[in-house]
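Removed: one protein chain of the complex. Kept in place: all other protein chains.
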Amino acid sequence: MADPRFFTRRGPFTIAKICELTAAVAAPGSDATSLVTDVAPLGTATSDDLTFLDNTKYLSDLGESGAGFCLLREEHAGRAPVGMTLLFSANPYKAYALAAQTFYAADESAAPSAYVAPGAFVDATARLGENTRVDAGAVIGPGVVVGSNCVIGNGASLSHCLIGDNVRIYPGVRIGQDGFGFAPDPAGHVKVPQLGRVIIENNVEVGANTCIDRGSGPDTVIGSGTWIDNLVQIGHNVVLGKGCIIVAQVGISGSTKLGDFVVVGGQAGIAGHLIIGSGAQIAAKSGIIGNIEAGAVVGGYPAQPLRDWHKQSVILARMVKERKSGK
Amino acid sequence: MADPRFFTRRGPFTIAKICELTAAVAAPGSDATSLVTDVAPLGTATSDDLTFLDNTKYLSDLGESGAGFCLLREEHAGRAPVGMTLLFSANPYKAYALAAQTFYAADESAAPSAYVAPGAFVDATARLGENTRVDAGAVIGPGVVVGSNCVIGNGASLSHCLIGDNVRIYPGVRIGQDGFGFAPDPAGHVKVPQLGRVIIENNVEVGANTCIDRGSGPDTVIGSGTWIDNLVQIGHNVVLGKGCIIVAQVGISGSTKLGDFVVVGGQAGIAGHLIIGSGAQIAAKSGIIGNIEAGAVVGGYPAQPLRDWHKQSVILARMVKERKSGK
Partner (left out) sequence: MADPRFFTRRGPFTIAKICELTAAVAAPGSDATSLVTDVAPLGTATSDDLTFLDNTKYLSDLGESGAGFCLLREEHAGRAPVGMTLLFSANPYKAYALAAQTFYAADESAAPSAYVAPGAFVDATARLGENTRVDAGAVIGPGVVVGSNCVIGNGASLSHCLIGDNVRIYPGVRIGQDGFGFAPDPAGHVKVPQLGRVIIENNVEVGANTCIDRGSGPDTVIGSGTWIDNLVQIGHNVVLGKGCIIVAQVGISGSTKLGDFVVVGGQAGIAGHLIIGSGAQIAAKSGIIGNIEAGAVVGGYPAQPLRDWHKQSVILARMVKERKSGK
């Protein structure tokens, strides 16, 4: 079970309740009143625990799991050990997420005002919505507006920005500082005043130590429901659409615009002034130096269709092999 | 216009004044007494605003801009809409920067002493120059010297360093911590005391969450007028010359030395103990594992002349294509 020093568990819940919460369907013959005590990973779950199987890489672990209850796709039922109660779901990971949220719900008592922890600094001209929490060491600058139900993590700093509702800013995040804007000049680079803001829409997560520079005139915008991982760099005037997933250590250069539901793999870099269409998927470590069509799946540097990049790798490996064998 | 919650505008200014400040020349027939109210990007500027055209990628937007005034190169005059007042400059972006600095000047009242915000921590043995500001959450360690007219951003930490004048340290920057110095050993890596400092010369910018380790014996040095973007890693004993431009997420390994005006594109990495000549330009995401000649323009990993790297990409793409077509 989760370490009680850090987490508070609720429950137990019947599998009827679990199914109701997750839209899963219990296998025929299951006892709907069986009690589930906790959630746990496949490898450590016990007979009182609910687990899940989604990534088929772990399919062989299913048969050896001691879990009493498991969310999984119906097609994998045959791989489960005898006696395990199976809850079928087309999206077991999502179902597990919803179940786990129930067992380990955040405190639901909404505060009528914001809570500013000791050691946090909020400028007198900033505004914070209800039930928003500012953790120790965080700094909220002049004029900043933060919506309701937000968390501003330890040591994060916000300036020149407007933040929506249900936004989670992780520790050490930097939002709203000057973009990297200057006219290069041998006599001394000439700073271009950065006159825009950062606009963060609702339901956004911004990972630890990520940096989002404010716009140079236009705004930098993060669309609703977008999740950004740790140590990401977002340049000035960048616009991210809704529901994007930006993995750790990605860099997006100034004035580039992403559509909705774009996925960018870890350590990928996107040059400035580009358009990335909705639904595009960019492999980890890719280098993007041209526009990407909506729905395209690309990789490599310069990026190309992912299949072509894989073929290129195969061709190169063969050339190395042939050289070894003296051809 | 810029959000008045965050920015204070001055003006209006006549185009005669703008030309004086920026060394631009108004097109023949312009009325030198016309008043400019604000600066704004090409896409949103109105008839009272000054905009600019520099990147020719946006040339087609010029004809549709509603801007009343535009800084641009004379060769692009024919693309401007009728009625727009044109101010010719060989370097429109620099001219715009100077104009924007005038409209949105920082408060010029120099303070006779440093200002330490509530929630900042300055060691009693540190020294701060006049008109230097230390923002909330920043920490200035023992013995540190900071010059005049500097800004030390929220949550930044400085130790074992000497900082010049007119230096801007962005939020979350880490300067002066131990370099990654140890003798690897199966019985436990043996730490090498890091006995140098970080020396930052005048007019330097250090972007958010960037890390600059102190020297191991020699110093780590950042030359005057160098601009460093966010999330950059500078190892111990690195020396950067004057006027360098280091884009976000670059990593420079220990003891490497860059000349003056070197440009390093985003996410590039430079191995340790190398010499990078003055004026070298390193493409984004490059991997540098050997010395680079002054003035060289390189890309790829291992880096090569940029043209060769482009050719290599073309060759690889053709091989993939030929394989597809069964050749």
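We just call them A and B in the order they show up, numbering each chain from 1.
FYI, contacts are C-beta pairs under 8 Å (C-beta built on N, C-alpha and C of every residue); 3 or more make two chains touch, one makes a residue touch a chain.
Note that the coordinates shown come from a computational prediction; the quantities given were computed from them, not determined experimentally.
S.K.: Tell me which of B:Gly11, B:Gly68, B:Gly129 or B:Gly196 is the one touching the absent chain.
M.R.: Missing-chain contact among the listed residues: B:Gly196.
S.K.: Given the full complex, what residues of subunit B touch the hidden partner chain?
M.R.: That gives, for subunit B, the contact residues 119, 121, 125, 137, 139, 141-143, 155, 157, 159-160, 172, 174, 177-178, 180-186, 188-193, 195-197, 209, 211, 213, 216-218, 231, 233, 235, 249, 251, 253, 267, 269, 271, 273, 287, 301-302, 304, 308, 311-312, 315-316.
S.K.: Can you list, in ascending order, the subunit A residues touching the missing chain?
M.R.: On the subunit A side, contact with the omitted chain comes from 2-3, 5-7, 39-41, 43-44, 55, 57, 91, 93-94, 96-98, 100-101, 103-104, 117-119, 135-137, 153-155, 170-172, 203, 207-209, 225, 227, 229-231, 243, 245, 247-249, 261, 266-267, 284-285, 313, 316-317, 319-320, 323-324.
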